[in-house]
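Left out: one protein chain. Kept in place: all the others.
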Amino acid sequence: MIRVGVLGYGYWGPNLVRNFHAQEQSEVVLVCDKSRQAGDRLRKAYPAIPFTTDENEILTSTKIDVVCVITPVASHHSLAKRALENGKHVFVEKPFTCNSAQAEELIELADRRNLKIMVDHTFLFTGAVRKIRQLVDEGALGRLFYYDALRVNLGLFQHDVSVIWDLAPHDLSIMDYIIREKPEGVVAAAEKHLNEVPDIAFLSIYFPDRVIAHINVNWLSPVKVRTTLIGGEKKMLVWNDLEPNEKVKVYDKGVSLSDGQGLHKLLVSYRSGDMWSPQVEQVEALTEETAYFLQCILENRTPFNDGLNGLRIVRILEAADKSIRNRGEAVAF
Amino acid sequence: MIRVGVLGYGYWGPNLVRNFHAQEQSEVVLVCDKSRQAGDRLRKAYPAIPFTTDENEILTSTKIDVVCVITPVASHHSLAKRALENGKHVFVEKPFTCNSAQAEELIELADRRNLKIMVDHTFLFTGAVRKIRQLVDEGALGRLFYYDALRVNLGLFQHDVSVIWDLAPHDLSIMDYIIREKPEGVVAAAEKHLNEVPDIAFLSIYFPDRVIAHINVNWLSPVKVRTTLIGGEKKMLVWNDLEPNEKVKVYDKGVSLSDGQGLHKLLVSYRSGDMWSPQVEQVEALTEETAYFLQCILENRTPFNDGLNGLRIVRILEAADKSIRNRGEAVAF
Amino acid sequence: MIRVGVLGYGYWGPNLVRNFHAQEQSEVVLVCDKSRQAGDRLRKAYPAIPFTTDENEILTSTKIDVVCVITPVASHHSLAKRALENGKHVFVEKPFTCNSAQAEELIELADRRNLKIMVDHTFLFTGAVRKIRQLVDEGALGRLFYYDALRVNLGLFQHDVSVIWDLAPHDLSIMDYIIREKPEGVVAAAEKHLNEVPDIAFLSIYFPDRVIAHINVNWLSPVKVRTTLIGGEKKMLVWNDLEPNEKVKVYDKGVSLSDGQGLHKLLVSYRSGDMWSPQVEQVEALTEETAYFLQCILENRTPFNDGLNGLRIVRILEAADKSIRNRGEAVAF
Partner (left out) sequence: MIRVGVLGYGYWGPNLVRNFHAQEQSEVVLVCDKSRQAGDRLRKAYPAIPFTTDENEILTSTKIDVVCVITPVASHHSLAKRALENGKHVFVEKPFTCNSAQAEELIELADRRNLKIMVDHTFLFTGAVRKIRQLVDEGALGRLFYYDALRVNLGLFQHDVSVIWDLAPHDLSIMDYIIREKPEGVVAAAEKHLNEVPDIAFLSIYFPDRVIAHINVNWLSPVKVRTTLIGGEKKMLVWNDLEPNEKVKVYDKGVSLSDGQGLHKLLVSYRSGDMWSPQVEQVEALTEETAYFLQCILENRTPFNDGLNGLRIVRILEAADKSIRNRGEAVAF
């Protein structure tokens, strides 16, 4: 039985407690939060799970195998570091760390001690993203052209991080999972209106072979949108995560160009066929993810969403921030 | 009776012929196109309107007051210039010219001869855009935060211009009409996949007072989207041009921040009230626009969508191209 | 060359003129309408087609092969009868006649003289309805369970007929085309609010083998809806005619029941698979229909949407009226 301690019982922490509590191969042995109200909420939901306001009880306990770091980003590095130093596997909420140096240090530390890091890019465990990855890997879309994500709604405002560090990690981790290439450069723009951090931002990411990605995140939208377009040479795909049933639609549409006769005579032919919406598994992503983490620990395997995965996302976030500071300078890798 | 000659009878030209033909204060006296098939189409629809393949017949005619330049962008400058030199008012399809030097020359020329230039930013004459402008001008939205436009679909591929010069002028002219400020800088990214010009592009435009605009144009999208979000301090607005009836929706939603107690304790309060969809005039925009052009000529008034308006849009297009060439360099004005 | 005369140049007549004018095997030789303004409209659009306000000029002309009866329903029978008596084929707008006796008389008359009647159930020639028929005929849906159509919007109010005789013929003719069975009975309800004819009505039609159809028509709806659900044992289908692209969606969904152990223990198993939206031909239905009519005449074939087809629909309309008068009495056939 893998014994789990959870640091942070705010918005997301309860989902970790619920899942590690329900998994057959793990138990939640201690939960920590600075807020006593969090303790009240825990007690009401799980009377049997002990609560503390002292993080050290988790970090130094000899009866804990896994530490979940579900706290504000600023504390990820120090908490994860101490957990690793105390021989514990860590499950860290996204974004992994505040910068790439912190991420590299944690990766190196885990490596040295043969401990697992999993960065909680939850979307990678949804039925929709798995199905999209499968379609791309099978070649159903053909050569990729672009990845264009829109993730906007009203709030939830964060005090400590910008809309980029808050929302974009979702799309960047999915993009990384689908495109599977190292980006060449990032061009970004953003603006802040209410607070000292951007609340609206636009990221363009260049990849080799003319693949381009774009991410539009916004905390000030009157409507909630979660839509991603993926264009390929053979087919194109729309993923609308707010659709209850038909989340992924694959369009047999495309354009091809061929030489016509004479100067400037390109012949354009459009193809427009059926649309197909594959059924997508309706599982809770976090259930899949926590089960996979336990399995990785038991089988001593490296999760695909490990520290390196978290680091790749942090690097793009850093590059976006730099590009914005310099009003659009392309930040190369 | 204002006598109109139309250069170009391809995709858009027939709409100009139909409208200037139907207006009470104008008549279409000659239509020119290089293609004889265009002549056949004209004859079928308007047996009484003469046709020529020789543009000089229009440009030098003494019986023509207005020349419509509805030809590929590359020819706008030379055709409009000759029309102005021959004392004719000109109505030019968007984008106005290939670069700002050309636009400036035409403006100066029209000015010297007291001739009118109208650049066909048709959307400015739609009921939806007029209503949005009215709402913004009345202060219904409060201080503007952002303008975010999405205009994507499959094709229509142009041989001579990129998706930026083809689709973005619509959104840039509307943005210019709504925001009414001079932009401070442009940051853009784009990629080409099938042809030698970009088919997908992302433009971010910085304005004074933290207003930011963003335009996403794409010729390779499997679905057609025409949606613009406009965020203000008091209200927010969604314009979906594909909705048959409820094109404009105004949301009584917003966020305000106030100081809480202690460090880093900003209190966020969300406001979420009614939504309201004002009825929008269902007129054909081009009918309004051509009537307005005739009125400007008859009353010797300068249209608001004049050469300077066209020039402002061309400058942003130039800046976007430059930013893309330099992989994101912010191009300041 | 088949010579066509058109009676009625109001809302729908111009579409007949345009189509028979454009078909290679026909020409429109005379158009009649009581209204002189109709003549002005015709002259503007087709200067070469002669116009009359005297229907006899069409009905008795020896230079006309086909008479289109595009007039109010009340006049269909007498005009079509005279046309047939004068040896002309007739193309009659839906609904065919005011009652089944009139329809039977016309059918008998055409039969005796070997003339063709086509009843203009235009929807049968749309890409969507053809695709649905094909899917049903191929057995893709399995045994049919139900056909449920919703056709509501604001107006267009008719003075002479109810919403049932105005809108329901569309759905009844499609239902007839898809289900291909003789109905067993009709149960209907309706109400009138502004005029002396119903403006909202609900028709249920029983077919053999537990197939049931339902049609909801309403002139007083604030929103326009054109949606039909078709349920089958193997698959289910949604046809939304207002969707610009994905009009037909086929769902791999279903329920099956099997006996469980013990009393009242039916095991229900739900099946929920992919959704598939076949591409649908984007042709103008009336172009297909008029071409088919000309072909039937030239090849001396009976069209499938002949007088008998029109009669079947009129019988259901009559039955619905009777059921409503008797507050729901099932009218059997």
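Chains: A, B and C, in written order; residue numbering restarts at 1 for each.
In this section, contacts are C-beta pairs under 8 Å (C-beta built on N, C-alpha and C of every residue); 3 or more make two chains touch, one makes a residue touch a chain.
Keep in mind the model is a prediction, meaning the values are calculated, not measured.
Of the listed residues C:85, C:191 or C:281, which contacts the missing chain in the full complex?
Touches the omitted chain: C:191.
Of the residues C:127, C:169, C:231 or C:278, which one touches the chain left out of the display?
C:231
Out of C:2, C:49 or C:150, which touches the unshown chain?
That would be C:150, which touches the missing chain.
Among C:40, C:85, C:108 or C:160, which one is in touch with the chain left out?
C:160
Out of B:276, B:304 or B:333, which residue would touch the omitted chain in the full complex?
Spelled out, the listed residue whose C-beta touches the missing chain is B:276.
Would you write out the residues of chain C that touch the absent chain, in ascending order?
145-146, 148, 150, 152, 154-155, 157, 159-160, 185, 187-195, 200, 202, 204, 206, 210-212, 214, 216, 218-223, 229, 231, 233, 236-238, 249, 251, 253, 255-257, 264, 266, 268, 270, 272, 323, 326-330
Touching the hidden chain in the full complex, which residues of chain B are there? Just list them.
245-246, 252, 272-279
Everything that follows uses one rule, which is that only the chains that are shown with their structure count from here on.
Would you mind checking which chain's C-alpha centre is most distant from the centre of chain A?
Farthest by centroid: C.
Superimpose the Cα trace of chain A on the Cα trace of chain C, which carries the same sequence, then give the rotation angle to the nearest 5°.
Rotation angle, to the nearest 5: 180 degrees.
Where the CA atoms of chain A average out and where those of chain C average out, how many Å apart are those spots?
Chain centroid spacing, chain A to chain C, equals 53 Å.
Mind checking the centre-to-centre distance between chain B and chain C? Centres are C-alpha means, answer in whole Å.
The computed centroid separation for chain B versus chain C comes out at 43 Å.
Tell me, which residues of chain B touch at least two other chains?
Chain B, residues with two or more chain partners: 223.
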